[in-house]
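A single protein chain has been omitted; all remaining protein chains appear in their positions.
Here the chain labels run A and B in written order, and each chain numbers its own residues starting at 1.
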Amino acid sequence: MTDYHLVIDGATAEESWIYLDDDAALSDAPSIISLTRLKDQAYALAERSAPLGVILRADGLGKTDLGEDVRELAPFIDRLALIAIHFPAYRNGRGYSAARVLREEFNFTGQLRATGDVLYDQWAMMNRCGINAFELAADIDLATFQTALGELSGAYQPAADQNRGALWARGK
Amino acid sequence: MYRYDEFDHKLVADRVNQFRGQVERRVSGALSEDQFKPLRLMNGVYLQLHAYMLRVAIPYGTLRSEQMRMLAHIARKYDRGYGHFTTRQNIQYNWPALDEIPDLLDELACVEMHAIQTSGNCIRNVTSDQYAGAIEGEAEDPRIVSEIIRQWSTFHPEFTYLPRKFKIAVTAHKNDRAAIKLHDIGIVVKQNDAGEIGYEVHVGGGQGRTPFVAKKMTDFVPKAKLLAYLEAVMRVYNMLGRRDNSYKARIKILVHETGEEEMRRMVEEEFAKIDASEMLTVPQEEIDRISAYFAPPAFETLPADSQAFSQAQADDADFARFVRANVVAHKQDGYAIVNISLKPIGGVPGDATDAQMDVIADLAERFSHDEVRVTHEQNLVLPHVKLDDVKTVYDALAAHELATANLGLISDQIACPGLDYCNLANARSIPLAQEISERFSDLDRQYDIGELKIKISGCINACGHHHVGHIGILGVDKKGTEFYQISLGGAADENAAIGQITGRAFTEEDIVDAIETVVTTYTDLRADGERFIDTYNRVGMAPFKERLYD
Partner (left out) sequence: MAQHAAKRARFQAVTANRLSDGEVVYFSPDNRWVEAFAMAEVADGAEAAETLLARAMPADFEAHVLEPYLFEVLEDGQAYKPASVRETIRAAGPTVRLDLGKQAEAKAE
């Protein structure tokens, strides 16, 4: 059981992944590990056939509080089925750039998930940046999620979604 | 001027409905204040000392008369009969009730206006030169690219939760009236040797606790590549800007801590990646569509001189003074740019009543091709007035206390709302501006003193631009009492500079005398034709300091 309502591609979904602490043993279950572990155990992980995911953390690293660099994932992209982007506070928008880099620069096609402080008024922005899986508070229903995504009917600029943006779409 | 199409209308309407829902969720308790605050801020709603404050965007400072009339209507219906024009070409209302703001925004949307992104840690209202399209010597009307930036930055999904607020200003003239070097990004529209239009981009300017003049990041970005370049700057900032300390979160600190060269390298690297997809290359048809809105109005072919205009100056000394101070040459023969000072002697800098706004709207409709501009120095402009009509316009302005002939003079001060309204302020700004204006009320003395820009902030956030005043005044709080610190030598134009503090602060009782001491020191020391800033740059701080403190 999870304590969140998982929505993937606009539909409620069963959680099939587990978050693993760095000292917990790897099993055959689809597992989400830290970037540190991914880098440290790259060779051992290559032997493993079960789906692999990683969480990109955005808090707590030094005085500048930057978090992990999304581009460190570059060598591992092909082996990852899931990348979870951690939003330590909804006001910390660093993860939006990480999401777009993953989708548009690395062409990552797996599950891109928002975890942490993932609130109503941010879902649409996250969605446009290429995040397709959301860990919502347990009491939020799917209809609420869909309402939030549809509050703004269009966009001016392209991002990681299909919306080309009005500046490009007009007259087309 | 740009007109909304169906898409623009729909999106603004969506936003108002969204905010209506957010207000309802806040009032019902579904949203905590902590959750609601960034949402209301992104719709321009602050909580100030006495009430909420709403900041409405006036993109690149351009208004049609019907929009100005709407601003007057809002002041009457939802506020207390006035509004405050700010240094970022916005208007602020000081007394709206939270639960009425969605209705207010609905009315604004009817005239293609909004309060979107006028606050919050996002890309704010794009500002520009108030003389755009009216002054000789522009590479291109800077409002064209300003509008493209406005659209690109509106609801940008990646850049709505930045480390801190982000301000962009654009000019296309060698004389910078938009203070572009004091913005997070400052853009100069220019023409290269091949005759192509492109953009010089400055990054990392800003005021506040740690003021910096922006660094030139690139000399020339081709027209079609600008958004890719801006997105590159923004992405570097969003990924690397500090989030642990709000005083160190602006891009100016990133540029300073990273170093100009390294910043440039990172931006170029990001730019190459983003540009490779050509996703942000705006189609030529869309650039043409937007440009067409800023085509010059249908000017008449007129002689360069107007007999009526000359005669009126000869007949009316007050009008002659108004022309001397407030009227600027237009690029079109037979036309003039008319500045409206919102700095009457003893008045509140930047404030206009609903009645005054209506008068200005009428004048714009009849005499200025329907346009009004807002300046970063908190004044208004009628940009396209026939020389033959200037006297008529002047008479109407004078009848409503709008014809103070003090543009660029000592009483034309910038002042933030200060402790009379603002929740962040440490000291009052407006009463000080009023006292200085009264002290130097004699216009002949003001002309004798010449160009002198006094800028007053009530706290270190520097909304009153004190760092870049020729004379800057900063209000500080010492155990609940107001004190004022003076700085000298700042400038916000193409020679942007940060002023130097003279020394210890002055009490409320002594500050106006101290300003007078600074002014007389200048008039005693100036050489022929020197403005205050020229004299200061020549003689330095020492003589001023000596007279202030010995």
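The rule is simple: a residue touches a chain if its C-beta (ideal position, glycine included) is under 8 Å from a C-beta of that chain, and two chains touch if they have at least 3 such contacts.
For clarity, every value in this text was computed on a predicted model and none was experimentally measured.
*Asks:* Would you mind listing the shown chains in contact with the chain that isn't displayed?
*Replies:* Answer for the hidden chain's contacts among shown chains: B.
*Asks:* Out of B:Gln48, B:Thr392 or B:Thr517, which is the one that touches the chain we can't see?
*Replies:* B:Gln48
*Asks:* So one chain is hidden, and I want to know which residue out of B:Arg15, B:Arg124, B:Lys391 or B:Arg428 touches that hidden chain in the complete assembly.
*Replies:* B:Arg428
*Asks:* Which parts of chain B are in contact with the chain that was left out?
*Replies:* Touch with the absent chain occurs at residues 26-27, 29, 32-33, 47-52, 80, 95, 97-99, 348, 419-421, 423-425, 427-428, 430-431, 434, 477, 479-482.
Just so it is clear, only the chains that are shown with their structure count from here on.
*Asks:* Inside the complex, what are the residues of chain B that reach chain A?
*Replies:* Within the complex, chain B touches chain A at residues 5, 7-8, 10-11, 14-15, 17-18, 21-22, 35, 38-39, 121, 148, 151-162, 227, 235, 238-240, 242-244, 273, 277, 279-280, 282-283, 285-286, 289.
*Asks:* Across the complex, what residues on chain A touch chain B?
*Replies:* 63-66, 69-70, 90-94, 96-98, 100-101, 104-105, 119, 121-122, 124-126, 128-129, 151-159, 166-168, 170-171
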